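Of the protein chains in this complex, all but one are displayed in their positions.
Labels run A and B following the written order; every chain starts at residue 1.
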Amino acid sequence: MIRTALLVAGKDLRVEARSRVLLWQVVPFGVMALLLSGLALGPQRAGRSDAAPGLFYLVVVLVALLMINRSQGIERAPGTRASIATLGLDPAGIYLGKVLALAVELWLSAVVLLAGAVLFLHTALHGTLLALPSVIETLAALAAAGTLYGALSAGAATATLLPLVALPAFAPLLIAGERSFVAALHGGALWEWWVIVTVALVAYLGVGILLYGVLEDS
Amino acid sequence: MKALVDRLLGPVTLVALAVTVWLGLWVTPPDVHQGNLARLVYVHPALAWVALYLSFGTATIASALYLWPRTRSEVLDRVAHCAMEVSVVFIALTLITGSIWGRPTWGVWWAWDARLTSTAVLGLLALGYLALRRATDDAHVRARRGAVYVLLAAINVPIVHFSVLWWKTLHQNATVFTADRHLLIHGIMAWTLLVSFVAFSLAFAWLLRARYRLEASRGAVADAVVERALDERRREGVV
Partner (left out) sequence: MDTGASPAVTLRDAVALLNDYPLLSGVTLDIDAATLTVVTGANGAGKTSLLMMLAGLVRLSRGAGVVAGVDLATGDLRELRRRVGWLGHEGSFYDDLTARENLTFAARALERPLDLVDPALERVGLASRADSTARRLSAGQRRRLGLAWLIVRRPVLWLLDEPYASLDDEGRGFFDNLIGDVVDAGATVVVSAHDPLRAARLRPRTVVLAGGRLAGEPT
């Protein structure tokens, strides 16, 4: 399972590094979305850092939806799907590999978006750096959940179906992530939000390892 | 036996609901603090019970059994589908009755309270399930994906249940029993509450049965369509 996971993650990351969709399309979209959210709030309120954590995670969720679609789309061409299916890879390994690759892509995006939050939304640098571990864990949980929901919605209607099925499931992660970012910026208990994200991460990983094969076969 | 249940379920449900209405509106006294507004307690908790536990629970169990190869069957997929449809309706009714109670009590139709928000999220998850099924043409794929989706969505049910304990919320804590099982409601109010739970549970069973029969009929029609398609396909090969 681990060997397959590393193989699949390596392949996904190599495809991404070669195609540079993340670098030239998704991250610029994220930065633009962050700017637009600041514009929507207006100059007075955009500069207040209490809106920033929520806006940061909202943009992260939009970026995650694009990257989940991309992750599933790597094998979407019918011939590719058939050829890869005949390799008979362990589905739990495929799941973990895709989660790992997606998590790395989200972490890289988050670095840019956090810098954007400091620059455009005036979050304190020290607090933002304190929030980094919780951001990393929350994005890992998003990757674990998103990979599952991406496989669930794979098919002709993915672009419109994925947000509908995934966003309600992302909501608790969004809340926990935002609350822990606020706690890092302004003080407060971080641990209870850590617990929620950790439980969600473990739950999604467990379900994915057990059931990804069912989704692959379908 | 099955025919007897089919014949009696509807009338018994209607009688139970009628008794609930009678007891709730005429027999029970108004609450000391909330007056007649408190009569919603004979509707709202029972709706929530059906939405979160009975229908979502039925869908979850049916989905888990469907995914296990030994028990996999079309019947379980249909049960899960129908139960989730009923769940959507009851979640909506739970939120509506909650809003009706919340407006005079909290001053707003909606509050970003943990219990309300998590229930609304559960409703969206249930809607997502229906959208997922509509978007998937192949019956086998639809059944498998639906089953996995329900199991993922069910993770949220304990979050809804414990939300009033984990977070400071506007929504009250346990209304019927304390943590050490002491009854908080007494006399005719307690009996009316019990009748309401029974009545709405019967309503769930009635709706589920009706919806299942419709789905089974659709399945029979689909089977006939397949047979016709097979005949036509075979005739293509005849010179």
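By definition in this document, a contact is a pair of C-beta atoms (placed from the backbone, for glycine too) under 8 Å apart; a residue touches a chain by one contact, two chains touch by 3 or more.
Owing to the predicted nature of the structure, the values given are computational and were not obtained by experimental measurement.
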Hidden partner chain, touching residue among A:74, A:99, A:148 or A:205: A:74
Touching residues on subunit B - with respect to the absent chain: 137-140, 222, 225-226, 229-230, 233-239
Hidden partner interface residues of subunit A, rising order: 4, 7, 11, 14-15, 18-19, 74, 77-80, 82-83, 85-89, 91, 213, 217
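Simple rule for what comes next: only the chains that are shown with their structure count from here on.
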Whole-Å gap separating subunit A and subunit B, where each centre is the average of the chain's CA atoms: 31
Subunit A residues touching subunit B - in the complex, by the definition given at the top: 145, 148-149, 152-153, 155-157, 161, 164-165, 167-169, 171-172, 200, 203-204, 207, 211, 214-215, 217-218
Residues on subunit B engaged by subunit A in the complex (per definition of touch): 67, 117-118, 121-122, 124-125, 127-129, 131-132, 135-136, 138, 140-141, 144-145, 147-149, 151-153, 155-156, 159
